[in-house]
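A single structure is presented below for examination.
A single protein chain has been removed from this complex, and every other one stays in its place.
Here is subunit A:
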Amino acid sequence: MFGKKYFSNSAAGWYWSGGIFGMVFGLTYLAPVFYRMFCERTGYTGVGLKQKGYDYSKMHDPKKIHRKFELHFQGVCEPELGWSFFPLQDSVMLNAGETVLAFFRAYNDTDQPVIGISAYVVQPDEVVQYFNKIQCFCFDEQLLNPHEEVDLPLFFYLDPKLCDDPVLSEVKEITLMYTFYKAQDQTLVELLKNHPNSPLNRPPVKNPLIVDD
């Protein structure tokens, strides 16, 4: 089949390899397009892909509801930030697999809008792999207007596998500490100052919990 006709001269070899190379190159460009078409048509999400598992009720393990942990909350912030940041509950008593809601509060003491970003640590260290946040305020830039106060909610659970970890078999107390830093990139603040629809130019919001006499 691939007789003399196609490989008659050495140049043919270059043409063949160039052609094959080009074809493979082109296919890799088109692969995402085909993939998307295939997925949309068949609805197949892939056997190997790990589903995010948004059903948190599956985390409930009836064998593990009686082992309780006392989880302490701490909030600190960088002095340059000029905010007050603290937890609204000292600690909670929970078991692994239970979804828990907790709050922090941040107050911008300064006259400038400031963007902060938070990170957290967990003590003991080994617990951090079992600490799962469903939703929180961490790792995302948070902008606080001057003298604005906001509640920062945190919705999380401890993975029940924590109870199976021999290293943590004696653990009864856990500490969760959030730190707020001033975001390096404050350009959004500059943009907001100059924009006519900026939230900085809105009238201050009345806190429904504060009653004026």
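The definition used in the following text is that a contact is a pair of C-beta atoms (placed from the backbone, for glycine too) under 8 Å apart; a residue touches a chain by one contact, two chains touch by 3 or more; residues count from 1.
In the analysis below, contacts and distances are computed from a predicted model.
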Q) According to its UniProt entry, is the unseen chain "BHLH domain-containing protein", "Gamma-soluble NSF attachment protein", "CHCH domain-containing protein" or "Autophagy protein 5"? A) "CHCH domain-containing protein"
Q.
Among A:A11, A:V24 or A:M93, which one touches the chain that has been omitted from the display?
A. A:M93
**Q.** Given A:L81, A:L152 or A:A183, the one touching the chain that is not displayed
**A.** A:L152
Q) Among A:S17, A:Q135 or A:S169, which residue is in contact with the omitted chain in the full complex? A) A:Q135
Q) What subunit A residues would touch the chain not displayed? A) 52, 54-57, 59-60, 62, 65-66, 88-94, 97-103, 119-122, 125-126, 128-129, 131-140, 142, 148, 150-155, 157, 167, 199, 205-209
